[in-house]
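A single protein chain has been omitted; all remaining protein chains appear in their positions.
What follows is subunit A.
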Amino acid sequence: MDAPEAPLPPVIYTMENKPIVTCAGDQNLFTSIYPTLSQQLPREPMEWRRSYGRAPKMIHLESNFVQFKEELLPKDGNKALLTFPFLHIYWTECCDTEVYKATVKDDLTKWQNVLKAHSSVDWLIVVVENDAKKKNKTNILPRTSIVDKIRNDFCNKQSDRCVVLSDPLKDSSRTQESWNAFLTKLRTSLLMSFTKNLGKFEDDMRTLREKRTEPGWSFCDYFMVQEELAFVFEMLQQFEDALVQYDELDALFSQYVVNFGAGDGANWLTFFCQPVKSWNGLILRKPIDMEKRELIQRQEATLLDLRSYLFSRQCTLLLFLQRPWEVAQRALELLHGCVQELKLLEVSVPPGALDCWVFLSCLEVLQRIEGCCDRAQIDSNIAHTVGLWSYATEKLKSLGYLCGLVSEKGPDSEDLNRTVDLLAGLGAERPETANTAQSPYKKLKEALSSVEAFEKHYLDLSHAAIEMHTSIGRLRSAKFVGKDLAEFYMRKKSPQKAEVYLQGALKNYLAEGWALPITHTRKQLAECQKHLGQTENYLQTSSLLASDHHLTEDERKHFCREILSFASRQTDSPGQKIVLPLHCFAQLRDLHFTPSNAVVHVGGVLSVEITLCSQMPMPVQVEQVTINVHFSIDKNNYRKTAEWLTKHKTSNGTINFPTETSPLPAPQNNLPALELYEMFERSPSDNSLNTTGIICKNVHMLLRRQESSTSLETSSGVALEDGAHVLKCSGVTLEPGANRITFRTQAREPGTYTLRQLCASVGPVRFVLPHLYPPVQYDVYSQEPQLRVEPLADSLLAGIPQKVKFTVTTGHYTVKNGDSLQLSNAEAMLILCHAENRAVIYSNTREKASDALLRVQSSDKVTSIGLPAAPAYHMIEFELEVLSLPSAPVTGGESSVLGMTESHRKHKDTQKAGQCMATTDHKVSIDCPWSIYSTVIALTFSVPFRTTHSLLSAGTRKYIQVCVQNLSELDFELSDGHLVDPDSNADLRLVPLNAKSPQHIRSKQSVFFVWELKWTREPPPSLRCRFSVGSSPASGGRLSIPLKPYTYEFQVENFFTLYNVRAEILPPSGTEHCRTGSLCSLEVSITRLSDLLEVDKDEALTESDEYFSTKLMYEVVDNSSNWAVCGKSSGVISMPVAARATHRVHMEVMPLFAGYLPLPDVRLFKYLPHHSAHSSQLDADSWIESDGLSVDKHVDEQPDGGGGRCRGSAHLASGGEHRGLPMPRLQALPPGQVFNASVGTQVLVIPSKDDHVLEVSVT
């Protein structure tokens, strides 16, 4: 390296450094100007434009003006910048040409030559003009002034190198102007010089840096060069730029260390690998630590020295830049970095030495920062300093452990030796801090001096760190420091102090679910609790640890044994119970009921099987496992009745419990969702709304204290319930993993039993699961005995044997041998006894238990069914055959019209109109052995047949047709159809015209029977008939008993034909056929067939002179609109009541269509005069039509209407009583009395020839 010239005074590296400007020439002149100059120069800033694209800066220039000496000029290769004269000024006051020529010019020339010799081009010549002097010298020519001469002589094309300063000491505007121009020039020149010289310096420096791969390159040399630049920037108050220089050095060095670690070592680095011998920490109180700097300069610095020096410089600059927090942050990085680098470079460091260095450095940095900030600033920037605090704490702790200061006994001799060695490495305290009471040096020395002092310092630091962490919300860091503190206390055998820190940390880890820290902290806590004698807590922690899978098997077994040994030890002091939560000992996985619906009758046996997953690492003998059961009676609830329970509670009987995820935290947002329900409360009297609201059904889940769920460590908070109802299981060995435990209980009182707590007892230790969730219940019910009788099929059919099922639910009653059901016989229903009736006994769960023969004994009134013996809560099922006899009055006269037993028709069937079956109910009263009351059971039987009849005429011959319709689903066989006249009128004969029996009648089909009615004398107006037919199921096999025939009674009336009506249509005369559109004649002839009969005796009959006549009304109606009736279509005729009396009516009709057209209908009515004596009587059962002479059309639309209109009730078309006016009435003739001889006749109509109209209808 280039040493500076020997006699140079040492440069004092302080803030006072200023760029050097030399002054030559008139020293007196300069001295007089200097005060003003040094005052004016920094007043205004100047913009410094910089090379390499760096941002321009405004800079206030100051200078150190020194007298010019040739020695000041640097020789070639001198890298010193601080002593570098940036500008040379020559001062002259000369105004006399003579003088100039004589002395000044020579002097100037000499000065210039010296500068040139050192190739210094930064110079300036200042000519001070003084008016006073000028006036004295009158011979001065203004044109050739001295300035011009100088410019001419020296400033070769650089006339601005010569500046005039006019009257510098006067106070005039001219003076001011002149000063300003001069200062500007001076500043510009200085900056130009800086730019040029620094630029050159930087270039040289870079060149040097590029040589760093060369063998002889030395980091220290380079360090000195770049630091020179930093100094200049610092001198120019460009601290940012200065800092950049140091940062570059820092980065360069770091990179070398990293490369060294990667195997790329540089020779010079070996200097820094010397063993660490001194560890006296950073020194930040001096701007420049000359001592260290010299070590670097001499290439004797160790790594720590270099780092310390570098950091102290960075620190100084950062503080100049008002960035103290960056100091703290960088300090932490530096300390960590140094520790790393020493490791990387494999520098040998005595144990504890680095801890000392770090500790001292931390405190030094903190004190330095505190020294330049006020309290408020520090408090608001704890986040930056807290790292140093906790680092210092940590280091002090490890020093304490190293030096044996953290133990009960205190340090031994080896520890003391180590302490002495460490203190030796600190050296003597530096003079800067010697007078400071709390200097890091003193602190460390004191802390290592005694156990008590160490404790004091360590606690101070720890508490401060915890407090700081807490104050800025770094709770985890605070807890972590707290854990160290707890460890310390444990070492000091003060577990009571350690506990709170361990609990705090554990709570934090639990809340955030950090399994390994939880396990570790718990282990520490267990030890702590053991020392403290907190039995319950210790056992709980032990159980948690024993179930912790992060521990080794041995550790877990250890903690398990701890519990077991406690349990066995304590047996001699009874009464004391330790209640611990179950979940860490074993977990309830599932629960299974037998019977699976968890419903059991009183006295029944219920078993509950649970799967308990033991968390212990080894088998544990549990004396007793109990389940606490809560009993409640809810009698009024229908849901608790036997019927509901046995039918509706059908689960598979297994309840799964959610596995408790212990290591995962219960995150705050993991609360169950609100289960809200609307609630309406109505007044019981009038059902009006009293209150309404919303109920939260899971309040117990939501309003649980959040803390208690996580801090199970402190107190279990488990209350042991003592209840009367307990399920027990003794002497269970819980193997690790799943264990099945079965509880059995006999149900006693009916009600609901809720399983509440599960408890496992090991000695005095109770492991309790305080709540079973989801809730588990079983129900016990008691049931009254019941008898149920129901048909086997959908409906029972009358007339044939039908099966009926009897179900006896025994309930709490035990059926003994000899118990029987007494059935009081219904009249028309038989109970058919078979020899081999069997009863089946089922258990409560529908499993077949046994079957037995049924004893049925029948007497006239009572049928006794002997029940087989059956235990309580069983079912006896058997079937009996019953037969509903077709009872005699069912088809009696009154119900004979349609063969339907209207009175028994079920209401629900009416909608099916005529297609449903008639029904009969039979009530059976049954006496049961368990009750003094009779049970009445109604059985409904349906009559499978519907029978109708009709009267058919052929002229005067009469036929009776009976139709039997099978409404049931079964096929029947009909045999022996008979129709008899019960009055056995000898004049009448019924001649069957039927097929041979038996006849098959399928489901939903009909069979017709026809008889011809013959008589010999005048027939009676009405005739009673009884139809009977034997019926049996078509596929029934042989029946045990003969079945009664099916009967149907009815009556036919007015069956004798009185009138024959014949209609005929004749084509117009001269034509062969009728034509559409042309009139044809309609001839109607009405012929009386008999003389006066009984039936004619009504008000239509008029008598005069033994001659009878009756009034009839005819009407021609064409409902199919084939014909247009022209003229009168109806009329009243008077008909003589005598055989063969004929009345002819002629009418004109016109066919409207072509083809074979049926004839229009001709209807006959009795025409009753209004003055009828019977009118009032008729009113009673006839309906009156409001329209005058309209006719009830119904009559005619019933072509096969039977002759037997019951009681002549319905169809009197009448206008008689209309509003009191006397009107004639019409009465339809019973169809049996009129025979229409031309019914079904058709007439051929041919289309008319002139019919050209084609009708097209479009829809």
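Note that in this section contacts are C-beta pairs under 8 Å (C-beta built on N, C-alpha and C of every residue); 3 or more make two chains touch, one makes a residue touch a chain; residues count from 1.
Methods note: contacts and distances are computed from a predicted model.
Missing chain, UniProt protein name, picked from "V-type proton ATPase subunit", "Trafficking protein particle complex subunit 2-like protein", "AP-2 complex subunit alpha" or "Proteasome subunit beta": "Trafficking protein particle complex subunit 2-like protein". Residue-wise, the contact with the chain that is not shown comes from A:S477, picked out of A:Q226, A:S477 or A:S1129. The omitted chain makes contact with just one of the residues A:E512, A:E735 or A:E1018: A:E512. Interface note for the absent chain: among A:G387, A:P440 or A:P1067, the touching residue is A:G387.
Against the chain not displayed here, subunit A makes contact via residues 332, 335-336, 339-340, 358, 383, 387, 390-391, 469, 472-477, 480, 509, 512-517, 520, 664-665, 667-669.
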